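With one protein chain removed, the remaining protein chains of the complex are shown where they sit.
For chain A:
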Amino acid sequence: MNAVVKSMRVDWARITSGGWGMIAGYMLMSPAMMALFGILFGGDDSAGAIAWLYQYISGMNLLMFVSFVTFPAVYQDTGNNADMNGLMPVSRRNQVIGRYVYLLLFGIMLVVENTVMYPLGFAAAGALGTMGAMPWRTIAIQGLVYALCSALVLVCSYRFKGQTLMYVVVFGGSALLILGFVVTMRFEDQVRAVAEWLGGHVFSSMGLTVALGVVVAVIALAVSYLASVRIYERREM
């Protein structure tokens, strides 16, 4: 039996510690909300409302999937469960690989769910005919944001424990958002100029944009993985 698979099995037991119902609830909440609001907003002129709603619910779904990535670390930090990592016949590197495989699997599930949710909302509203094109750009950006956020959160889960991890994710995340907002406001002209240049020279080409997004995601995940292995192999349990 492959060591990475063994590690993933233990992590799966941790992820489902609260029961399968909780996982199913987490997984299905966003599509269920999309369908529910679709029914509530149903009508011929609902296309705008559904498209607007989709931005929020799919964004919320993105945060939910990023939080999934921390589940094994959160449960292992309860009691002495972290000791189990020292006993299992899986090297530390293979344990880390298992978590990054989960990160990728959750990413695929997020993209699939967010792809299905859009037509689902329109179908629930009885306005599938007015749906128009799929919001691939939004879905691609969400995929990239998920890769960046989860890469950062996962490496933090190796550096920080339990409650500290929560503080780092919540307060660190908020601080980054505020910093981004302040920088944008303070250097509005420069930011606009850079954005216009990127829009004209890079994002104007769909192929180049996708390639750049993939490269950024791969680099972020690779750096995160190497940092996680380095931190975890040096950690004393």
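Note that in this section a contact is a pair of C-beta atoms (placed from the backbone, for glycine too) under 8 Å apart; a residue touches a chain by one contact, two chains touch by 3 or more; residues count from 1.
Following the convention adopted for this analysis, contacts and distances are computed from a predicted model.
Per its UniProt entry, the chain excluded from the display bears the name "ABC transporter ATP-binding protein", taken from "Cobalt/nickel transport system permease protein", "ABC transporter ATP-binding protein", "D-lactate dehydrogenase" or "Cytochrome c oxidase subunit 1". The missing chain, though absent from the display, is touched by one residue of A:3, A:33, A:123 or A:140; that residue is A:3. Within the full complex, the residue among A:78, A:174, A:190 or A:204 touching the omitted chain is A:78. Contacts to the hidden chain, counted on chain A, fall at residues 1, 3, 5-6, 9-10, 13-14, 17-18, 75-76, 78-84, 86-91, 94, 234, 236-237.
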